[in-house]
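With one protein chain held back, the other chains of the complex are shown just where they sit.
Take a look at chain A:
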Amino acid sequence: MSENKKTNIILFSGEYDKAMAAYIIANGAAAYDHDVTIFHTFWGLNALRKDEKLRPQKSFMEKIFGKMMPHGAKNLPLSKMNFAGIGPKMIKSVMKKHNAMPVEDLIDMAKEQDVTLLACTMTMDLLGIKQEELMDGLEYGGVAAYIAEGEDGAVNLFI
């Protein structure tokens, strides 16, 4: 077993600002030499969706869910002041001014730093999200996979 400390984050939310917080913490913890895992469940899975319209075999309900949910990190809404999509544009322009990294870049950086990105298979089934709709380089698991990491986590967060 590795001697590094562990940081475990459950990303339940599907909003841009919350995903940003999760990924900033993940990257910071990786810089602390922690073994970092982000467990994406429910709406948090949308941060991992590819920004393309794929047409995997789906039921009627799954198709509706698929259309209603955002495709990927850069299309996530804000948790506050979304203003029908104007809010995210505003925050992104402010972020650019302050040199803050967009969430999609933070995800790439996390992968580069060997952060484990776990996708919850149970909620993928509920929301009708197929593996081919999610980005490459993910691991798939359930509560046990999360607990295995979380039980000796120095930092455990639910976002």
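The rule we apply is simple: a contact is a pair of C-beta atoms (placed from the backbone, for glycine too) under 8 Å apart; a residue touches a chain by one contact, two chains touch by 3 or more; residues count from 1.
Simple rule for what comes next: contacts and distances are computed from a predicted model.
Only one of "TusA-related sulfurtransferase", "Multiple sugar transport system permease protein", "Glycerol-3-phosphate transporter ATP-binding subunit" or "ATP synthase subunit a" fits the UniProt record of the hidden chain, and that name is "TusA-related sulfurtransferase".
Among the residues A:M69, A:A100, A:L126 or A:A145, only A:A100 touches the chain that is left out of the figure.
When the full complex is taken into account, the listed residue touching the unshown chain is A:M109, out of A:M109, A:L138 or A:V155. The chain omitted from view is touched by exactly one of A:D33, A:E139 or A:D152, namely A:D33.
Contact between chain A and the absent chain runs through residues 24, 27-28, 30-33, 98-101, 109, 113.
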